[in-house]
Structure formats: structure tokens, C-alpha cells
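Every protein chain but one is kept in place in this view of the complex.
Labels run A, B, C and D following the written order; every chain starts at residue 1.
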Amino acid sequence: MPVLWLFLIVLALAAIGFIAGRMRVTSAGGKRPHSLPNYYGWNVAMKVMVPAYLALVVWLLAQPFLVNSQVVGMLGDRAVPEGSTIGLVMSDVRRVADGLDATVAQGLMTSEEANSIRTEFTDVRDRLGEAGVALGSNVSSEVLSAAQTYRTLNATGNFWMSTVVILLAVGGLAWGITQSHGSFRARNSVETGVRIILLSAAMLAILTTIGIVLSLVGNTWHFFQIYPASKFFGSFTWSPSFGGGSELGIWPLLWGTLYISIIALIVAVPIGLFAAVYLSEYAGPRMRAWAKPLLEVLAGIPTIVYGLFALLTVGPLLLSVFGRDGLGWMQAGTAVMTAGLVMGIMLIPFVSSLSDDIINSVPQSLRDGSYGLGATQSETIKQVILPAALPGIVGAVLLAASRAIGETMIVVFGAGAAARLSLNPFDAMTTVTAKIVSQLTGDADFASPEALVAFALGMTLFIITLGLNVFALYIVRKYREQYE
Amino acid sequence: MTDATSQGGARPSGPSTRLTAADSRTKKRNASEKRFRAYGLAAIGTGLFFLVVLLTSIISNGSTAFMQTFIEVPVYLDPEALDPNGNRDPADISKVSTFGYNPLIQNAVFEQVQDKGIATDYEDAGDMKALISASAAAQLRDRVIANPDLIGETVDFQILASSRVDGYLKGRVGRDSITQDRNIDAGHLDIVDALREDGTVHKSFNFAFITGADASESRPEQAGLGVSMLGSFFMMLVVLFLALPIGVAASIYLEEFAPQNKFTDFIEVNISNLAAVPSIVFGILGLAAFIQFAHLPQSAPLVGGLTLTLMTLPTIVISTRASLKAVPPSIRDAALGVGASKMQSVFHHVLPLAMPGILTGTIIGLAQALGETAPLLLIGMVGYIATNYPEGVISGFMSPNSAMPAQIYEWAKRADPAYYERAWGGIIILLVFLLVMNVIAIVLRRKFERRW
Amino acid sequence: ARDNVQVAGSSTVLPYASIVAEAFGENFDFPTPVVESGGSSAGLKRFCEGVGENTIDIANASRAIRAGEVETCAANGVTDIIEVRIGYDGIVFASQQTGPEFTAFEPSDLYNALAEQVLVDGELVANPHTTWADFNGDLPDVEIAAFIPGTKHGTREVFEEKVLLQGCEDTGAMEAMVAGGMSEDDAEDACMAVRTDGKSVDIDGDYTETLARIDSNPNGIGVFGLAFYENNTDKLKVATMSGVQPTTETIAEGEYPVSRPLFFYVKKAHIGVIPGLKEYAEFFVANEIAGPNGPLANYGLVSDPELADTQSKVSNEETMGSNM
Amino acid sequence: MYDAPLRKTDVEANEIKISAKDVQVFYGDNHAIKDVSVELQDKTVTAFIGPSGCGKSTFLRCLNRMNDTIDVCRVEGLIALDGEDIYDKRVDPVQLRAKVGMVFQKPNPFPKSIYDNVAYGPRIHGLAKNKAELDDIVEKALRRGAIWNEVKDRLHAPGTGLSGGQQQRLCIARAVATEPEVLLMDEPCSALDPIATAQVEELIDELRTNYSVVIVTHSMQQAARVSQKTAFFHLGNLVEYGETSQIFTNPVDSRTESYITGRIG
Partner (left out) sequence: MYDAPLRKTDVEANEIKISAKDVQVFYGDNHAIKDVSVELQDKTVTAFIGPSGCGKSTFLRCLNRMNDTIDVCRVEGLIALDGEDIYDKRVDPVQLRAKVGMVFQKPNPFPKSIYDNVAYGPRIHGLAKNKAELDDIVEKALRRGAIWNEVKDRLHAPGTGLSGGQQQRLCIARAVATEPEVLLMDEPCSALDPIATAQVEELIDELRTNYSVVIVTHSMQQAARVSQKTAFFHLGNLVEYGETSQIFTNPVDSRTESYITGRIG
């Protein structure tokens, strides 16, 4: 039975369960049930779906493994040609099996035929080709018989899967319905379920973090085995070279990241905040309806466009003012300033839109309180509304800062690729992120420190931002305890 | 001035101060009010100004991509070349490769030139190659294979002009610049000028740019964004249907239910930290987790969508939490007081009030996901990929595809300047896509906005 | 089961691979191969991840695979690799079409302009040159501004070895360094060190970025691939190197010195499993594609004079390490 | 002394509905309720009186665990409803609050329509089988809240657009709509004019026939009028608890006496 069918059957059972559970309590009469009828419905539906779908998923994940190992055992080493692996033979087997399925499905072959054909008598590659299934080579008899076994095993597996899943669903249905009497705490049962769902959603963040750490840590380890950590963290020079003898000190990159992010935030936070304040406090509904989504377009423009904007427009513009013909501080159009400014523009909506929503949800009574004391609108905003909205605004600013740290394209185009420690904001610099990308997509030997350093950079940045976040949480907590 | 300690609390200026005539302090405060307001306006103005600058440069660079030069000629489908066996067997016909069709088209154009009596130094039909897109042969071949009966007839055929010819009509290629060009000569441009007079060569709206598939480096005139648009579409479906519910669920848990302990602090810090993880690192994760570990297909929008989901989640979580936090506690109290459960008070009252912020986070998160290239680089969605329309929904998620920003990024790197214009044109489409995507969210957000 | 050929790797090879893949898709019944970009290193890394459907079949590379990478491959079970050289990538020096007269360079000019240390009056000093005319009166008297590939690009290696090192030797700086007590290796490293005072700018992006830089700086000199230059002759003018004009012919004949070979690597174990894999590899190196008159050469690939050898290697599935 | 009419009072026979024993409440370090023990009777109106800030609201919020929502708040001691410890882990605060309804000191209507404000409780408790029944419940609740006449033409206007007193009556209507067994009212008449106050007092009296009502009030007269039992709080202590008539005519504690006699209200 196709999985989709199974899925729909369980869904249908769940729907039936929902209605039945609901009906049972509504028709029972007598004392008012503990929970709303819908909760009894959901309770039954949950009991139908959760075990059945869980079993379905587990089965779907496990069956290929089991069938594979069965077929592999049957094939033995004999069937694996020189230079190939059992894995590849198996993918051939699967392809032939799928091909047979497709051929049968198209009516080009009966299913008995599919199970009985032999390579000696049929050109399987041709037959499958008719059904639009391309094979890389002719089919050996081992592969064909393995494919046939594969199909039978799968068919059996699918049969049992359907049986088990449907049984579970029916069982859940029965269980749920017997529970559906007035004194059962259906709402609590459903809410516990929902709570678990909410918790697992939050846990996904941890899974992601673990995933990131796992996918970085191996190569980082590798890197530190061939390149001393003391130099990575101790050196102030970043100069990779193919011939070996690279100096890979992280400090210039960290400095660049910090510098560019700060400039970006110096641009984005005031503009974003002022825009948010204006939108939520001063602007008429019409202006707000238009200006806010328009500003949000800034967040949607692909960063490559910003990169080009930095390179072609902002860089030359700054150069004409601060370059040789002007103040003489700037060597070339690409500089920390260029990248920071442009990144700041990109980040405006991150600050403005989010802050606008938060400011807008500050209760009107607080505004009234302040106006009633003869405060001007700006005083009210500065001293009452912004402090009240602060936790949310901090969130928005942190988000913008995070984005600034993670941004690549603008840095690549706007800041130049020079890794250096300098205080002059008109110098070219680069960031950790930009270097992760460039070292990862470069030409260096992938087992060389020049390529592996990307992982070490990623890991270090990850740990640093983690530290910053812990610090930010601490600060926010401390602040929050003061009010509220 | 003020004698605040004096009994009865004298004010600096007696009741006689007129409301319409401000004292110096009020003047100062009003000036600061005006300034503040002006800053706000200036901030919005600055933002919009940059938007306008960016949009004008995008549109001025990219609008030409929507027009394309075509050549309309009758082509004789020579049976000798196309069906040497003369049996109209589709299998045989498909053995003739595109290389077999090229001469037919070149002949057709050359005949047209001669019929119109256009004076030219070229003597060989092969010299017409410079005018014709390499895609023409494939187009013609497809048409013949689909309808073998056409063989032996003369069909009117609209072929794409080569990118240089197109560039000439759009002013990108000039007569002096082509002196260096190996691909086209002044003589060709003379022919183009003449053919344009009688309408054989004409520019018209290029639907294929919006609907078509990517083309190789040597055929910018054929390249379209349609397939990668579908790629983006399927990815965004994944992102929307995973990131939004998961993000909101996680935020609700953290903001409303989580007990204050080390573990939830850990989750909280993790989420904000994920926001600062460079997108390329999510690509590394996506490659490791979805392709190498879970054995999902490479270059598939499903994988791209999953990767972008992980990347977008923190944005949605952070904005959702911020707006949940902003809902006043009295609303929760009110609901709990009539016997609502915590869950009910959240879902019935708090969530709707936090909706504007959630939608904002969604808008920004999706915009970010829609425009992101770097993670796609590692899961195989950047390059020459978007060549085939997916067949059906499942293959839309599973078969190799690119995404709009990746396609644009790729075009921007390609050598032929014709691709430069297409890259900008692609950005226009991307922004339109984004706007369409956001309109629903924006309308919803306006519905949910209220003050209390 | 996957039924399309999956290719990943060098962005330098990508244009050629895309032209081949497109033609392959049009003329064969197999689906159009998927060609990803992402860099030689990343491509080879994924190539060496193992055998099986969830790994790629072909890695494009703008350099030969390294010994260490072959080892990693082997450790992951990727033992039989077919190396296919598809031709050469010419590396050229170009400037704004309407800019100063940069028409002829010697390696020594670039060395004098861009090296960290140069020889002035027999002394090794930190590079004092600010204009090209400072050291070569034939060159324009404009400020030095060079846009060279960043350290992620293989082109940088070629530039360092074939231009800077050569120039170092030509100017005698190398000799002076060795005489000054440096070991041969250190001297080579010193020769290839590029000045960091902003006269030489690393480009980590691609040639479009270099072009944009040149566009906004009339005095700029940039390093490009031949194919890129040939597609942008209206904006760029190319300089000769040691008196030789860079063209596909001069490079193929070995007269123009600055070039590098381009490769792709095929996982032999996948041949016969992934439909169309071998056909694609053969089609790539076929005469009508990779030959001197094929679309690849047309686009700027310097076709390999030994293409016939390569063709037979592919059709015999000769792997690396086996007798060639 | 005090001479407003005392409505009598069949206090004796009622069982104990809520009993509190040695209850302590802390807001962080602030010890807001100190060692309060009290037994509140069924079918009785109990008034909590005492100076502002003495802990009346705090103690009231303990009785249906509304204090759970305040992070810094910690409750110790035993509070039992019908003999069951309400702070027991197995107790579902939701069910508790469905039984023990609350009207808050500051009116807090939902930012929804007036109708939805009142219908919310009955909906989540499934008190109505259909729309008509729900309409009925809403109308009845609004009538009992003495606000029906003012809002019957604008049932679908937002509840936040009402006047202060109207909001307060809306909140009362919202609380009675769910038919709680115990109704906790924190100064329900503070924003009401005398007529509305009288109507609410009538409602309280009516409720008493079936339910228990606890009312916090600053008006001695009101306490005397509506309650059968009175508790006097002072600085977090329950100073005196007893028959209303006795408290007002013959207080035992000197603090009670001075609070009552210093009356102005």
C-alpha cells in the first residue's frame, strides 16, 4: 500500500476518532464533561495519529536498512566487481527494482513477469529503457535476482507496515474512545501533547547547535593537528598561501568583523529606531501602511546587489570625499566604511520593523500618563515608551548584529579582501565570515590548513558569539529584574 | 528662577502665561520635539532614499532583460539531412543531433538575406552563425521530433538572435567595440540593420526569460529564471511550513511555558546564537545532516528548504518572543481568571496580539531565506543546474534545481556581458516574487494591529 | 535512485562544463547533468567523500588533484579515479580599453610593481615604486593599481610562480636574496610575497569583480582568464607577456607562458551505475566539443594538443596510478 | 457608631468552602502576607477590608492561584477548597479557576468585542450548546453585571472602548458568565456610581444563595451591607475575622476599631 494511502487512512481514522470522541461525550448527557467536546475529539485523534505515524516513520526509516542488509547478505562478495563496492551494486539493484516497478506500473510488464524474468532470456536494460528507466550498464543476473528479492522483501515489508500502522491506529482509536467519558481530563491530555510539541520545537535549536558543532568539530580538530592553535590564536597576520608557510592568525579577521559590524550597527540602529518611532508614533495610518513594507524590501534585496552597490556606487562616492582628491584618508573604494555603511542600510528594516511592532504594543495608558504630565511626544517616547519596549528592541538589535556578523557578500565586494589590523575605517579589511566562504570555496588542497582553517574559523566564531549571547542574556536579565 | 521648595509650589511663570506664546523652556522643548520628529522623518527618508537608489539601479540595469531579439525566417526541413533513411521513424530522427540542424537554420537566414537583396560580403551560409543563437538548433530539433511530419516542409520559425546581435539592438554592443570581438563582425551588423528594416529581426517581450530554464555560458539569450523560480518556490514552501510553526511553537514554549532554569536558558542562548551563525555554516550543516547523513538527494529544493529553515528559525523566534513579551500581563490574567488554561490564554489572546510581530519576523526571515546564496553553494544548488522543469510536485521538491538568488549570483559571474543584464533582470523578478510573497503577510499584519 | 550525472567543483571549469552538459542533454536521452560550482577544493572534497549515490560522480578542478587528496579519497574508498585534462586556461593581464597604454609586460615589470621587496640599485629594499614609470620608462607614468586573484584562487599560484618568481629571477632579486644568506626556499617565498600597502589588491571574488574594479579605476591592471577577456574585449585591452599576445593558439603552442591546465575527475566505480556518466565524459573530450574548432575553444578554452590521448584514456577508463 | 441597615444573615449553618492555614506570601524578599489562617464559608459573602497595601489583593489572588503568574511571588502554607489542597501538584489550576472566578482590581477587558469578552468563558467551558444558548448566557451575564442596557446596542464594539465603570461591570459580567462556585471580587464597585453599585450588590446577594463570594472593598458601608463575614487585614496580618455585624459594632482588636472608627468613606 503506498505510503500516501496509509497516511490518508490514518488521517481518516483520526477524523473518525475525533467525531466519535466528541459525540460520545456530548451524547452521554448527565454531568457536564470535564473538558470541551473538541478536546475529547482531539484526544482520540492524537491517540490515533501519534503512535501510527511514529510507527510509520520508524518503519520507513528502518525497512530500507533491513531489506538492504538482507539483500547484501544474499549477494555476497562474489557479485561485487573489481573496483566497485557493495553500496554501488546495491544502488544498481535498487534502480533495477524501481525500474521493474515503473515498468509494471506502466503496464509494459506483468508483475509475474517482473518476478520471473531472467537475464539469459530478456534484455532487461532494453525493457526498462522502454519505460524510461535509464541504466548505466547491462544488468547482471545476480543484480536482477537481487532486485527481484528486493522487491519481494519490500512488498512483504510494506504489507506488514500497513498492518501494523493500521492496527496501531485502530488501537489508538479504541483506546481514545473508551477514554471519552465525562470525567476524563481530555484537555489536560491534549495540552500535555501540545506542550511536548512546543518543547520539541524549542529543542530543535539544540539539535541544530549540536549539528553545527558536529559538522565543524572534526575538521577543526584536523586543522589544529596540522596547524598550531597557538599560532592561530596568537598571530596577528593572516596570509594564506598555496605553497605552504601560511600564517593564519585569526585576529585581523576578528577585528574586521567587529569593526564592520559596529559601523553597520551605528548606521542601522539609529536610523532603524528613529524610523520605527516615527512609524509607530507620528506617522498616519496611510504612511505607515506604505513605508513599513517598503523599508522591509530593503531586507529582501539580495545581498549581492548590496555588494555591487557598495562596489560601484558607495565606494567611489566615499573615495571622492575621503580619497586622494579629498581628505586623503582612503586608498581605494573598498573599505570597512563602505561595507559597514551598506550593511547598515540592509539592516535598517531588521531594527525598524520589529521595533515598530514592539513600540506599537506598548499600552496606550502609558502614553496617556506621560502626556497628562505635560510631556511632549518625544519625551514620552524617549523616557517612557522606549524603556518599556526595551526588551523587544534589544532583541531586534541583537538580531541585526547577528546578521552583520554573518554577512558575506557585502564584505567581499565592499570591504576588500585584505586582512589587516588597522584603526582607520577607510582601510580595506575583511571578516571571519568572508574568509570562511573564500577558504571553503577556494582552490587549496582540501586537506591543507588553508582550506581547513575555514572550519576552525567557523568554530571560533561560533564560540565567541555564544559567549556574547550569554553575556547579553545576563545583561538583559539584570535589567529586567529592575523593572516589571 | 524656580523656587520649588516654596510653600504652595509657585510656578516660574504665573497663570498669566499664554498658551499660544511659549516660554523659552517650552520653545526649547518644542524645538527638540521638532528635531526628534525630523530625525524620524529623516530616518525613514534615508531608508526610502536608499531603497529608491537601489531600485532605480536595479531597474535601469535589468529592465532590458525583458526584451529579446528574434529572427523570423522560413526554414526548409531538408529530409536528406533530418531523415536520411526516409522512413520517418522517430528513433532514427532523434539520432540526428543538433549539429545536423545548424546548417538548415544558417541556410534559412542566408537565403533570407539573399532574397531581400541585402548586399553582403559573406558567401557562405556558415557565416550566418554569428547572428543565430546556438539554442535555435535544439529548438528546431525538439519541434521536429515532436512532429516528424514536418520534415520536407518549410516552416516559419522564430529563432533567437545571438547575444551579440541582441546587444547591438540594445546598445550594449557598438560598432567600435566589436573590432576586437571574435564572435561577430561589422558585416553582420550591416545585415542586422537591413533585416531590422523589414521586420525579420525584431525585439519583443521575452516571456522565456521569466519562464525559461538556465542556459550555458555560451547562450545568454536563451537563459531564463523560470525553473529556478520554481526551485525557490518549493524551498519557500518548505521554509514557510516548517520555520513559521516551529519558530512560533519554540517561542511560545520559551516565553510562556518554560520554567526558568539552566536548561531553558541554554535553549534561549542557543537560539540567539544561531542567528549569528554565518549562513555558509548552515550550508556545511545541511550537507552533513541532510545529504550525507539522511541521504536526501543532492541539489534538491527539499534539502535547500530544510537548510534555510534552520537558518530562518532564529529570526522568527527572536521576533516572536519579542512581541509575546510585549503583550501586557493583564490580558493573561484576565483569561486565566475566567478559568482558561495557560494554553488557551496563549492561543486565544496572547498569540493574536503578538501576531504583527510574528508576521514581521516571518517577512524578514523569508526575505532573508529567499535571497540567500551561500548555504546553497554547499548543498549543490549553485551552478548550472536549473535546466529542466520538475515533473510534478514530488519532483519539485526532490529533483535537482537551483534557486533565484543562486541563479542570479551565477549569472553575475558569467563572462558574457549579456548575462550581466540578465542578472539584474533576475533581481527584478526576485523582488516581485518577494513582494507577492509578502503582500499576504502585510495585509494580515494590518488586520492584527491594534493598540490597547 | 539518482539518474542524472552529478558534477561539482571549479568555477573556472564550470562554463565549459555547462556548455558540454547543455549539448549533452540536447542530444542524448539521458537527463542534463547537474554541474555545481563551489570551487575546486570543495568539489574534490565532496568527490572524495566516498562512493555511492549520495556522492558526486565528477569533480571539476582548475588544478591537478593533490597527493593528500588522493589519499583521503582512497581512505574513503574512492580508489579508481580517472583524470581527464580538458585543456588550458590562459591567464592574461588587461586594463581599461581607454586607459593608459598597458600593452606589453615582462614578468620583471609585474615583479617590480607588486613584490614586497625589490632590487633597487643592487639593494633589496621594501618596494618603493609608486608608478609604473618608476622602474620602466616604457610603461605609463600612472600610479600602480593591480587587481590580482586572492589567495583562495588557484590562479594566484600560477601568477606567483609564472610571473612573480620569473620576474624575481629576471631582475636578479632572487640572486641577491640567496647571496644575502637566504635559503633557496625562503628566497622563493620572498619573491612571491606581494606588497601589502594597497597598491596591489586581492580579489577574492571572481573576474566580474575584477572587471568592476578596473571599470572604476582607469589606471587599474587586472588578472583575467582568457575566456573572460575574450567575452569582454569591448571593455578590456590585453597586454602581451614577454612579447607574446595571449590567444588560444599561442597558449596551445606554449609560447604564452602564463596558463594552467584544467581537469575533471571521474569516479570509475560510478561508471555503469550512473546512467550517462561515461557518455558524458566521452562527449566532453570529443573532437567536436573540446577540439580546436569546437564550442569550448570558441568560448576561450585552450584546447589540449594531446586531446586524442585523453579521449582514449576516457574510453578505456584508465585510472590514475595505472600505467598511462 | 455604625448605623447602615444590616441585612441578615443566616450564617450559622454553612459549611466551610475555603480554608487557609498559616499562609505566607512573599514578593521576592517582601513578606506581603504573614501567617494568615481563615475559614471562608459556603453560601456566604465575606468582605476583606483593610488599608491600601495591606495584602488584600495578594491574599485574594492566592485563593485561585492567580499568584502563579507572578514570577517573584512565593506562597507557603495550606489553602484548601472543599477540603482539597489547591496547591497540591495534582491540582489543575485551570479547573480551580473555573470554580473560583475572579474580578480584578483594575478592569482588564480583552481587546475584543463586548460579546466575545463575556462569551469567552462559557465557550471554553462548553456551557452553551449553540449560538442561541450562548446569546442567552451573554445577555443574562450582562444583565447581572448591570450593564446590559448600556451595551445591548453595541455588543460587537470593542470592550476597551467602554468607560471605566462600564469596563468594570463588563469584567463582573464576564466572571459570572462562567458560573463559578466561588467568586473573588477585588473592589468590584470602585468605579461605579451608586445606582450601579446597588445593582452589583444585589447581584452579590443573589449569588450568595448558591455560591460563596469574597469581596475586597474600601467602603465600610458596602462591607456592612453585603457581607456576612468580614476579615480585617493590616500590614499583611489578618487582624480580625468574624461576623460582619460583630466586627463593625464590637471589634475585638484595637487596630480594627481604629480603622473602622476612623472611617470617612
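One rule holds in what follows: contacts are C-beta pairs under 8 Å (C-beta built on N, C-alpha and C of every residue); 3 or more make two chains touch, one makes a residue touch a chain.
Fair warning: this is a prediction, and the values are worked out from it, not measured in the lab.
Here the chain not displayed is in touch, across the complete complex, with A, B, D.
Within the set D:S163, D:N210 or D:N250, the residue that contacts the chain not displayed is D:S163. Of the listed residues D:T69, D:Q95, D:S190 or D:T249, the one in contact with the hidden chain in the full complex is D:S190. Only one of A:T156, A:Q225 or A:Q364 touches the chain withheld from this view, namely A:Q364.
The chain not displayed touches chain D at residues 27, 49-53, 55, 57-58, 105-107, 150, 154, 161-166, 169, 186-187, 189-198, 218-222, 225, 259, 262-265. Contact between chain A and the absent chain runs through residues 363-377, 379, 383-384, 387-388, 482-484. For chain B, the residues in touch with the chain missing from this view are 2, 4-5, 8-20, 22, 25-26, 29-30, 33.
Convention: only the chains that are shown with their structure count from here on.
The chain occupying the central position, as judged from C-alpha centroids, is A.
For the criterion of most C-beta pairs in contact, the winning chain pair is A-B. Separation between the centroids of chain B and chain C, computed from CA atoms only, is 31 Å. Chain centres here are Cα means. That of chain A falls 49 Å from that of chain D. In terms of their C-alpha centroids, the spacing between chain A and chain C amounts to 35 Å.
Multi-chain contact residues of chain C (touching two or more other chains): 2, 11, 29, 38, 42, 53. Of all residues in chain A, those touching 2 or more other chains are 187, 308, 440-441, listed in ascending order.
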